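Handing you this structure, nothing more for now.
Other chains dropped; remaining ones untouched in position.
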Amino acid sequence: RKEYHENVYIDQPVGLPLLRIHALKDSEEEEVHFGLCPDLVIQRDGIHKNLWFQIQENTGLLFFNRSLEKDLHKMLLGGSWATMSKLVFPVLLSSQPFQGKECQSAHSYNLQHVPHAKVTLSVINATMPSCHSTALGQMCFTDMDLSFQIKENKPPGTFHQLQLFPQQQPCQNISISYKVIADESLPFHYDQNTTTIRVTRSLDRETREKYELLAKCTVRDASKETSKEVPLLVTVLDEDDTPPFLPNGTNTADAVVEFCRKEGTVLATLMVYDADTTPIFPLENSRKKYTGTISTSDAWVKETFRVEHIFNEIYFNPNGSQVRGTQHEYKLVLNKVISITESRSFQLDVIVNDTEYQGPDKSLMLHFNISILPVSIQFPNITYQFTVNRNAANFSQIGKICINNCMRFCGINIMYSLQAPNVSCYAVNIVQSHEDKDGSLYVNDSAVLRKPECKEIQYPVLAVEKQSKKEAHSYLTVILDGKLIRNDEGCLDSCARSKTRSECEECGGLGVLTGRCQWRKGSGTGITPNYSTCSPSIRTCPDGKCDTVESKDPRICPQDCTNTNIIGGHERGLTGIKAGNGICYCFPEENCYCEKDDIKEPLCDDM
Amino acid sequence: AKARHKPCSLKELEVTVSELGLGYTSDETVLFRYCSGTCDSAVRNYDLSLRNVRKMRKIKKEKVRARPCCRPLAYDDDISFLDAGNRYYTVNEVSAKECGCV
Amino acid sequence: AGPSSLPAQEPHGWRTPVDCVRANELCASESSCSSRYRTLRQCVAGRDRNTMLANKECQAALEVLQESPLYDCHCKRGMKKELLCLQIYWSIHLGLTGGEEFYEASPYEPVTSRLSDIFRLASIVSGMDPATNSKSNHCLDAAKACNLNDNCKRLRSGYISICNKSYDNYRCNRRKCHKALRQFFDRVPSEYTFRMLFCSCKDQACAERRRQTIVPDCSYEEKEKPNCLDLRSQCRSDPLCRARLADFHTNCQTSFQSLTSCPGDHYQACLGSYAGLIGFDITPNYIDASIASLTVSPSCSCRGSGNMEEDCERFLRDFTENPCLRNAIQAFGNGTDIGPPPKNPPLPPVSPSPKMEKSPPLPDDINDSNTIYDTSMITTCTSIQEHGTKLNKSKEQSLCFSEKSLTTDLMPEQKFVDTKGSS
């Protein structure tokens, strides 16, 4: 027990034991010495010589050898009519007799490294409670919780006495008996005569860390008998007494580096368990306790890989009880981008070391079989062919260009470009997607589409990997198709401006594929991602993403790209309108609106 | 003369967020302040001139307004509320703070 | 002899306490005090504070400072220079206690106003026309009341718009959210904030609205819950958070000497210090939208506490199983402060002696740094069963009732009997 608290009354008789401090030894031959500091800190009154309390060095019995009445009461309660004040002092514990220099002053700040228990006495400005005013329960147990902490792997010893001291229990003509209800197999023994409880053998936390016994007190007086039971909890404190081990014996994992080669990529993970606990507070100490170092002299390996270690608490269930332990995860992570030309296989070893464990096998070896495969930069052996409607507008998205496996790349940046054809029909361009994996083809000169002489245009396509400069070539054929429809001069250049289907479908706008905007009929009520709106191409807008073509001009798809004010019921996305009420329409670079279209009545002020 | 309409001034109405009709559903109430009333006393030479120029067909097929309108000159702070789906929303420029004839 | 310019000490060394900013000014005007205080600040500032404090100079500094007004100065919630006041308080306090105590004395002067209007207001609200009252959603009414008050509306919208800003996978800015929440709870009168925070609910929608009051997605939830002792140590590294936590421990600590389980039967002080935690690392919130449990907790767990598990669970229990806090919230929700004693008087008075009359809370009395959280309640199981659980008093009481809460290791013959007359 780290803390003791007890009530002390002004008129309490002196010379009787007040409390007993219990301690357990770390080794059989160790002696136990209890001691008090010479001074007392009185909260409002500063430091005073301790004239009132004394402790028996070998039994831990705390005595009260001078009445509070005279002076301590005045200092403690400051002469005011405060009813209660607290007096706090440490009881020191040592395996050697005290020389008196353990605590230069009674302040508890320098006792961090001296084993001690903290005693708190509530000094009550009232007379001792008489027998009839004391509740039956108070005769059995004091205020204190019966909860105790016992270190594992330590010798047996007594840690508590149930019986209260005479002055703690003012009723004389009653009999109080105690019993401890516990299974015989438990490592505790209750001595009926002395009412003391002993731990009878060294405990092993890794087998069991909590014991709950029951202390039963029976009070008999002339007329009746009452009993009361209170739980008695023992928590076993952990020591680092078990080595790391492999949960299912696997200390080897394969790690393949192919399409994902960017820094931070987790290649493989191996688990190491420890039956001991590892507190996550303070985090850094625990992290330093368990190290995971790559054992290699190869500078390239050291530079290219790193090990990340995280740990969390898990539960083991040795013979039915639940005990906390630790699961350590060691992740092999890419420390930098690996070139697509790099190709090698080798085994990488990681030494895991439980630095605080003193026994054998304090460290073990993890093996990662690493194979780095090269990545080829090739187009699939097809030529790309896209048909484009002659009425398509600028920024209409025709299709995607992607070298083999491009969508599986991370950390591999491909730059796509169309070589300028020698003909005058140059109507299409390409732009990288956000993660430089594929390329988006779009119309960048719609006037060319209307030239009858331009029917089929070939483009050589080039793909270059940024770091290695490796290239791949292919061909793109764009076939112009469709009958030209006349575009009304009065049309605005942004489909998003339209509030109704008829307005929407009467014109085109930037990004339209067929010369006309498309009306997306919404569904759902209230604020919904599926709002009604007029779009250049429902396939790409709105889709919640402001892609690299749409971000070229705010008029193309403000529904996905706007950062301006959105008025009416809506929910904003990273950019654009994630959800809207009814119909959403925009005045690009000004405002966007989402509103129901159900107000048919003419507004009088329109007249 | 009989007072047909009060002059332009700030009015107040307690409505639920749902009743604002913006598409949010919430039983929380807000103090909706709006501008109401006429601006007869704020007509200027501009208005008279514009009315006459329009009457003489010197302005055709244009949307012009030849009378001042009673409108908010400043708006209240944003309103925030928890909707029926336990999501928070913040909406700006809902309630007027000050009215005037412009 | 104490320095002359310091306030005259009353006859038996009883000094009238001043706030720490004022005390610091008094000390600065007195050479011996100011030099010692400078020394002490260096002693506590060092990384290894404990060894520093043990050296002679720091010792001497402490001896002198105990005679100065700095020794038991206090601060006031919301005072001008509150942060400076708290920094001064903690520098003295760390010197005295080393800062490793489980419970720390509150730096704030105790809230002396007793049955304040907010309880009466809550009782008016909850006592509304019974027809509407049974159906009405008190938390919705609280939000409505706030929206109709310009100051409350503005500051409420202030924190909601900041805390609510999160796009898809980008988290909100928790630091700004916390700051806005602090401003709301500091600047809006508690008759609005308490009603939104402690409204009583009869259905889940109301309870969920109550849980949402602090926009928990941003201000509270955590992908991975930190360890509570870690959270406490982060809080204690910030003088303001440390003060609010100490205030909570002081005002909400279960006290067996009072009818309501609250120190000095002072519900408002407890509710005020609970609200004072919101907007800090240790922000507490309702853990679910259940109507029955009314359990609040900071966003942390005791996983990974190692040998400190008991301390961790004890810290967490001060929130999750705190009879004083729960009674205070329930009382506010039902609009019943400490007014008339409950119908069937609960347990026999625990106070050690009949003569102990209820004395008004004195700062020193209440703020004793070592008020211990007494978990074991000196009552007999049988008497608790008779009085039912109206006033939840202690952990032990719950153990008396539910046998299954004891671990299965208990022996077959464990039982709770009133063996009256039987042998």
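Miscellaneous remarks
Letters A, B and C mark the chains as written, and numbering starts fresh at 1 in each.
Note that in this section a contact is a pair of C-beta atoms (placed from the backbone, for glycine too) under 8 Å apart; a residue touches a chain by one contact, two chains touch by 3 or more.
Owing to the predicted nature of the structure, the values given are computational and were not obtained by experimental measurement.
Each chain type appears once in the view; across the whole complex the copy numbers read A x1, B x2, C x1.
Keep in mind that, in the parts below, only the chains that are shown with their structure count from here on.
Taking each chain's centre as the average of its CA atoms, chain A and chain C sit 25 Å apart. With each centre defined as the average position of its C-alpha atoms, the distance from chain B to chain C rounds to 48 Å.
Of all residues in chain B, those that touch two or more other chains are 89. Not a single residue position of chain A touches two or more of the other chains. Listed in rising order, the residues of chain A touching chain C in the complex are 3, 5, 7, 9, 41, 43-47, 74-75, 78-86, 88, 104-105, 107-113, 118, 120, 124, 126-130, 133, 135-138, 141-147, 149, 181-183, 186, 210-214, 218, 224-231, 235, 237-238, 277-283, 312-313, 321, 324, 572-574. The residues of chain B lying in touch with chain A in their complex are 21-25, 69, 89, 92-93.
For chain C in complex with chain A, the touching residues are 11-14, 49-51, 53-54, 59, 62-63, 66-67, 71-72, 94-101, 167-168, 170, 226-227, 229-230, 233, 256-257, 303-310, 347-348, 350, 352-357, 359, 362, 364-365, 368-372, 374-382, 396, 399, 406-407, 409-411, 413-423.
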